[in-house]
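Selected chains from the complex are presented in situ; the others are not included.
Chains: A, B and C, in written order; residue numbering restarts at 1 for each.
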């Protein structure tokens, strides 16, 4: 099964997710500085989510570039990943509207966690469809410590949200910073 | 007539439908657990609809993969199918907002029914465009009992909604579960 | 200049226009029949607009299939066409919300008129880019009476809206019915 339409559909959904998030930045009523300044939590959470969706798109792109085929399981694993990503706009809006209150920050972290976990079966299904453990893809992924480190950070962030939500946001931002650079492992393996 | 642009347009519309459904999950006012828990009917109906649109995308993908050509009738049969699918976000939102009340559950079932019925002429037009009854596609589809079973379940669900709407939802979820696995018939025929 | 990206971008915009129109079908408050029945003007105007955008996509598809190249003017003529089409969701919503009152029906007709007029320079730019008057495309288009008949119907519809808005809607629906079948001229010319 070719990967073309899976890429096209995912590009579509990711493009829409990243763009409708901006609809949660409501057009403010009034035209003065106070009104504008009051938008900063919404803006900040928009920036964080934009970077996260950008990272997922980037890694999705890199990962599928190294793959030749997809199977039936990949289609559903991909939809599962997109499902959790599709919850980012609403949780972003909720977190921004409540100035990073505890529960919204925890729920935001939970969505990030589910996205991170949903990446694993997607990754696995592509490895299976492209030759298994001995394949280029499997070697490029390796032990995937970055993926599991992110999961640990999300779990800590969720727990900390009820004590110090700003620390949770710092944790989420740290993971984003680590993932910012697309996976060199895959690029270097492809070149070999 | 090539199938490329029909696929691209359908991917676009399906990607948007699956994503704007999340806009019906309104950002809740307040940041406590009560507010979050109150979202569960909206969330549940979102999950169900996400799975349904995912199934349609999956089958659309599989079906067009087996087809080589489309004709003028396919274009309109496809738009007709997309029309009914485009009503999913609004009926999903209506059902979720009213905690699965009778009428919204019946209307939701009616939209599922129309999607199921709209699939038939789309399927038929592709079979006609690709060699008719003797073609690979026609043989792969066969008697299509799954399609007609779904129609029967939707009709029962609509009728039952006025008595026990939860049973209707169970019916809709059952159909989704049956359709979850993409059509093996087509895959196995292609391999042959 | 290749036509691939112009097609992709237009498919994207048309897919979004056709889908966000459904956002104007607001989730109704309440779950009884009265609430549902009150939606019929919104639903009817949605159906009409869905058919219109479907027609434009269909003809866009057919027309670009017969073209080999696009030029700089085509890019802007295409964006100009998309601009007027992008106004369909808001005018559809306005017409539906006001139960086909005079002014909204006239404005809706004006948007249809502008779409119809915007088609002409788009068509012309493609003919110029693909060999001019002697080209396959130019011959396929011919005198384009259907295009000018539509313009006449829209103008009449706009004027009549202030007397009998329902007759205007009938006019708009008639044009849609005439355009429903994609342009045979182009298909038959391609086959030759």
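Side notes on the structure shown:
In this text, contacts are C-beta pairs under 8 Å (C-beta built on N, C-alpha and C of every residue); 3 or more make two chains touch, one makes a residue touch a chain.
No experiment lies behind these values; they were computed from the predicted model shown.
Whole-complex tally (this structure file, single sequence, 3 chains shown): 4 copies.
The working rule: only the chains that are shown with their structure count from here on.
Chain B has its Cα centroid nearest to the centroid of all protein Cα atoms in the structure. Subunit B maps onto subunit C through a rotation of 90°, based on Cα atoms and reported in steps of 5. Spacing of subunit A relative to subunit C, judged by their CA centroids, is 37 angstrom. Separation between the centroids of subunit A and subunit B, computed from CA atoms only, is 26 Å. Within subunit A, residues 12 each touch two or more of the remaining chains.
Against subunit C, the residues of subunit B that register as touching in their complex are 1-2, 5, 8-9, 12-13, 15-17, 20, 23-24, 72, 75-76, 79, 82-83, 86-87, 89-90, 93-94, 97-98, 101-104, 107.
Residue ranges on subunit C touching subunit B, taken from their complex, read 7-8, 11-12, 14-16, 18-20, 22-23, 25-33, 36, 47, 50, 54, 57-58, 61, 65, 180-182, 187.
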